[in-house]
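A single protein chain has been omitted from the complex, and every remaining protein chain is retained in its original position.
Moving on to subunit A:
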Amino acid sequence: MVLSSSSLSNPDANSNISRKRRKIESHSPAPLPTEPARPTWRTETEQQIYSSKLVDALRLLRRPESPDATGRAVREAADRVLAVSARGRTRWSRAILSGRLRLRLAHINKKHKKAAKPAASDSRVKKPAVQKKQPLLQRKVKVLSRLVPGCRKLPLPNLLEETTDYIAALEMQVKAMTFLTGLLNGGASAGSSLADQSQYISSA
């Protein structure tokens, strides 16, 4: 919002900003004509943004009205924040967010209906009648498509595009969470050493 107001009053600033924008776009990989530019996971800024959003999400976990911050809850929060950071530009991120919603709705439906759902298990069971042995490459593609969220029925080029983005995002996630863990570790030890020091001072 601030940018737009400054561009109206200051044409020079606007040209600078658009020049900067063009510069940034030329560094990132060439976007497909039909889609917006790919997110850039590898920048410091992106990692910092993610870290601070994750901290916010984790703080919410620690409120008394919400359940404990279990490992699983942290993982889900981390994935959700990661998916949000993609800003809807990738399939895997949209799948993570919509998958959550679907699971919650399904859970609520199950509670209301109180009936077992055999349909879910049926769809997982492979029909034994047709037993085509798929070529090795195809099988690996299938495994990969199951690892990347929301990409099971994607044609190969799209799957590979999603995979490259997903991997970059995951790497950033690991870096950010490692960083946060280090902070919390460091914070804990710093806190205790401060306590020791204050004890020493008060006794002296």
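We take it that a residue touches a chain if its C-beta (ideal position, glycine included) is under 8 Å from a C-beta of that chain, and two chains touch if they have at least 3 such contacts; residues count from 1.
Keep in mind that, in the parts below, contacts and distances are computed from a predicted model.
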Choices "Myelin protein P0", "V-type proton ATPase subunit F", "Transcription factor PRE6" or "Pyruvate dehydrogenase E1 component subunit alpha" - which one is the UniProt name of the chain not shown: "Transcription factor PRE6"
Omitted-chain contact residue, chosen from A:58, A:84 or A:97: A:58
Residue numbers in subunit A that touch the chain omitted from display: 32-35, 48, 51-52, 55, 58-59, 61-62, 68-75, 78-79, 136-138, 140-141, 143-144, 147-148, 155-158, 160-161, 163-164, 166-168, 170-171, 173-174, 177-178, 180-181, 183-185, 187-188, 191
